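Missing here is one protein chain; the remaining ones are kept as they sit in the complex.
We just call them A and B in the order they show up, numbering each chain from 1.
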Amino acid sequence: MLEKALKGTPRYYLWIGFLLVLIGGASGAYVMQLMQGLTITGMSRDVSWGFYIAQFTYLVGVAASGVMIVLPYYFHNYKKFKDLVIFGEFMAIAAVIMCLGFIVVDIGQPQRMLNVLLFPTPNSILFWDMVVLNGYLILNVLVGWTCLECDRQHLPHPKWSKVLAYVSIIWAFSIHTVTAFLYQGLPGRNYWLTAILAARFLASAFCSGPAILLLVILLTEKLTTFKANVEGIATLAKIITYAMCVNVFFFLLEVFTAFYSGIPGHMHSLVYLFKGIHGHAELVPFMWTAAALGLGSLALLIPPKLRDNMKLLPWSLAILVIATWIDKGLGLLIGGFNPNPFEQIAPYWPTGKELLISLMIYGTGALVVTILFKVATEVKKEIGASQKPVVEAE
Amino acid sequence: MKLYNGGKIITGLVIFLGIFLAPFAYNAGKAAYSQPKLKMPENEKECIESKEFMRTKHMQLLNDWRDWALRDGKRVYVNSKGKEFEMSLQKTCMKCHTNKAEFCDKCHTDAAVSPYCWDCHIQPEGLKK
Partner (left out) sequence: MNHTRRNFLKFAGLTAAGLCVAGSGSVLAASGAGSSVKEGEKAVRAKRWAMVIDTKKCGTKEAIDALAKACHAAHNVPDIPGKQNVKWIWAAGFEEAFDQPNNYMDESLEKRQFATLCNHCTNAPCVRVCPTQATYKRPDGIVAMDYHRCIGCRYCMAGCPFGARSFNFMEPRLHLDLAKLNKEFPTRMRGVVEKCNFCVERLAQGKQPACVEASQGALAFGDLTDANSEVRKLLREHYTIRRKPSLGTEPSVYYII
């Protein structure tokens, strides 16, 4: 079925070409990083994880989000999601590939990557993260590709694909829980040392991931003959809204515990992020923007009239994605390392090269999404599923 | 039988053979490969193990030394003849083989091998800025 990605409209070729040029150009920065080391990033002795790991954390959430479509369809026979499932799975594949990419560019000795496999260490959560991420990738590739191929041949899905789909639902929850465990078991980092971190991660994943997926699906509708089931879209928007409510609620729970108890360790990171400490207030405008956009997105998503307005929905989803990205992609890492173990503030900001290398990974993800979605939409066109109604000429 | 696209195939084959045989053509007429002349230590005639053993297994030996000395904390090696050595690249091996460029590098360069030992371990002749 991959041959379906080789032929397309001129606009399609232009987009693929643009992505290839972007990835190739940005990889120059990665070559510099391979030659000079991670000194070209903005990371320091105090903030030893930065933009790369933050993107990894956000994208694990996006990867897990496919389950919001797969679960209702497989567990509860929600037929309206029938034609959206493949897009959830394919988005998950692209997201996991980006996660693995961000990890590879972050480690200091990438040629020794396989040491994690050669010397398995079950007490290390990073070992399990590697296991579950790669397992999830394999699951989605197997189930997604097989089911799409079967649809194309007008064959019923094999029984084992249903079993693996059930496994992937449980697995999706586990990948983001394990990623949260990376953070929430570290005794020295108060911002992360909270049991609710895994729950916060999942809530944030289940609103931001489907939001990104929905945006890409709406874009796909504009660019191809694919037309998603209108009720399916509406249900997905409802799921996103509920998940965002839970996400905001969990964050407010953290705020309560920190400030009602008054314990400095609990408060300091939040104060640094939202008010600034010792004159360091670099992240304050970002965090308040995230708060405003997050609440704004809820205001636009909770009322059904606004949520069902298909002209407004993309904007509501976009500001939701920005808000959740600031929270997980900036606030989580920088707030976690600040104040440092010596109660000092160590400001961090990604460098230009760091952002270029991140662009390279994001470009790769976009390329994977483009190719996989092209395959999926072409197959659906071939079998006549979920197509736009043909308008008869007068 | 007709050879379809025969022109392209023959051309491709000729180009491929040209590229494949180029290294041999480059070396035609030059002397055969001779093993490099290594600078042997002046004061010591016996290495940790025999010459044949070291030639084939020094990589494995160094790996084992690394794990025994660093990870297990056992730093004394008793060789097959009962002689004791401290397991250390810089303090034992390079005390006799006093010049990396004239000993280690001679064979490594010819074999196109670049072990990463020297990224950390300091060669006895010292580092240039």
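Here are a few things to note about the model shown:
The working rule: a contact is a pair of C-beta atoms (placed from the backbone, for glycine too) under 8 Å apart; a residue touches a chain by one contact, two chains touch by 3 or more.
What you see is a predicted model; the values in this text were computed from it and never measured.
Here one chain is not drawn; of A:Ala54, A:Val70 or A:Met130, the residue touching it is A:Met130. Remark: the residues of chain A touching the chain excluded from display are 36-39, 41, 43-46, 48-49, 106-110, 112-113, 115-116, 118-119, 121, 123-127, 130, 182-183, 185-189, 264, 336-337, 340-344, 346. Even with one chain removed from view, chain B keeps its contact list with that chain: residues 49, 53, 57, 60-61, 64, 66, 68, 70-80, 86-87, 90-91, 116, 119-122, 124, 126-129.
Definition applied: only the chains that are shown with their structure count from here on.
Chain A and chain B have CA centres that are 46 Å apart.
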